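Right after this comes chain A.
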Amino acid sequence: MASFLINTLGLPAWLAWTITATVSAALILNVMAVGALVFIWAERKIAARIQDRLGPTRTGGKFGWLQSVADGIKLLAKEDLMPEGADGLLFRIAPYVSFCASFAAFIALPFAFDFVGQRLNVGVFYVVAVLGLEVFGVILAGYASASKWSLFGAMREAAQVVSYEVPLGMCVVVPVMLAGSMDLVTIAEKQAGWFTNWYLFHDPFTFVIFWVYFTCAVASVNRAPFDLAEAESELVAGFHTEYSGLRWSFFFMAEYGSMFLVSALASVLFLGGWNGPVPIASLLGLSEGTGDTAGYLVRLVGCLNLILKSTLGVVVMMWVRWTLPRLRIDQVMTTCLKYCTPIAAVMFAGAMLWSFFLPGGLVGIAGRRILSRPAGEIREGWLKGPGGRGRDVVSSRPITEAAMMPAPLHSDDGRRVSR
Partner candidate 1 sequence: MRGSSFLESLESACPGAVVGKNLEAIDPWIEIAADRVEPVCRWLKHASVPAFDSLECITAVDWFEPDPKKAAKVSWQPHLELVYHLWSTAAKASLVLKVKLPRWRNDVAGELPEVASVAGVWRTADWHEREVYDLSGVHFAGHPDLRRILCPEDWVGYPLRKDYEQPIEYHGIRGR
Partner candidate 2 sequence: MDEPGGISRGSLLEDPRLDDQRIIEFDVRTDEMLVNMGPQHPSTHGVLRLVLRTDGEIVSEVEPHIGYLHRCAEKIGENLTHRQWIPYTDRMDYLAAMNMNLGWALAVEKLMRHRVSERARHLRVLIAELGRISSHLVGMGAYGLDLGTFSPFLYAFREREKILDLFEEACGARLTYSYITVGGLTADLPPGWLLKCEQFLDQFEPVIQEYHALLTTNAIFVKRTAGIGVLPREMAIDYGCSGPVLRGSGVDQDMRRDGESIYTAMYDGYAFEVAVMKNGHYPRDHAYPPVPSDAVLGDCWHRFFVRMLEVVQSMDLVRQAIDRYSACKEPLGEPLKLTEKMPAGDAYLETECPKGQMGFYVVSDGTAIPWRARARSSSFSNLSVLSELCRGCLIADVPAIVGSLDIVMGEIDR
């Protein structure tokens, strides 16, 4: 966009970049805020369905889809209380620290090829690091509230997040290692093609490590059964006991934002990012890399793909929350240090050896049959018909490479042949 502004409209570079940044930020902010509203509504409906209830049904006509907006308005109108003994500045600043951390992590998250706020070559590192900053808001809130329950919540959060960063980091390193890049866009691109190319199915180790990642991600965003920082039956409401109104809602938005973010990260790292399970676009001969309308549409579909996958992750988190009891703090620590960390370490080593000896992934040993054929070849096969002349069915090229290659828009002889 910046280059478009500079080249076509002739704007000075600094202005172009500022405009671009503002637009991107506004877009991401909206994605996050609207996403949070939708997820809050979804959580109510999902929880209600799990619990044999209906959930909101009236606000905004059908399905109560305006309920979150109504809640937001209510929260805006609420009195903004601050305890007398609270540390004013820190108390006020804490929700924004949490929110900003969650928001800032979205910047490097690719929604589709080229649909990314800022493509960073250390994207994974950046997202995980910035997401970890969210804990500061929680600790500040707990410390500044001048409430013992809040302090308990903050201390628990600190202990928990610091511990879970370790296995989380190990899990994240595995896709980085397989892709050979820390750039989230590159990692997703390498998983293009059929769903067997996803790192989830790369080898048994990555399959296991995905679940470890998901567990750690749930823990690091404080969702049940790891919601010890709030723990309403123990700590009243934990770190946000003393918060009300809009400030409280910022914590809430940060929580839902982070939930979406870790799910999106899981999609990018393990579930192929914006690539669907079936490479429809390349089968149809479309490429996401081109600048025309078709390419744009493909990217839009990819974006939907990613959002769908991430939403699935969020829904699973909600499902878990409304099913399981909460763990105790020592059990949370045990889960992390005795189970998640060693498993992640072993799986990391396993995945490393696997990719050293069998770089082709799981499909490599299963025999490269239909599924592993590059999408372009399949399409060619279709075009040529069953008896058509063709190359070897089995390709010697690595699949990722083939799938990444822009497929030709037209077949060799320029006409489509129906089977």
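One rule holds for everything that comes next: a residue touches a chain if its C-beta (ideal position, glycine included) is under 8 Å from a C-beta of that chain, and two chains touch if they have at least 3 such contacts; residues count from 1.
How were these candidates chosen? In short, all candidates are chains of the complex that A comes from, given by their letters.
Worth saying up front: this structure is predicted, and the values here are computed from it rather than measured.
Although all of 1 or 2 belong to the complex, chain A touches just one of them, candidate 2. The touching residues of chain A, when paired with candidate 2 in their complex, are 47, 50-53, 148-149, 152, 155-156, 224-225, 227-228, 231-236, 322-331.
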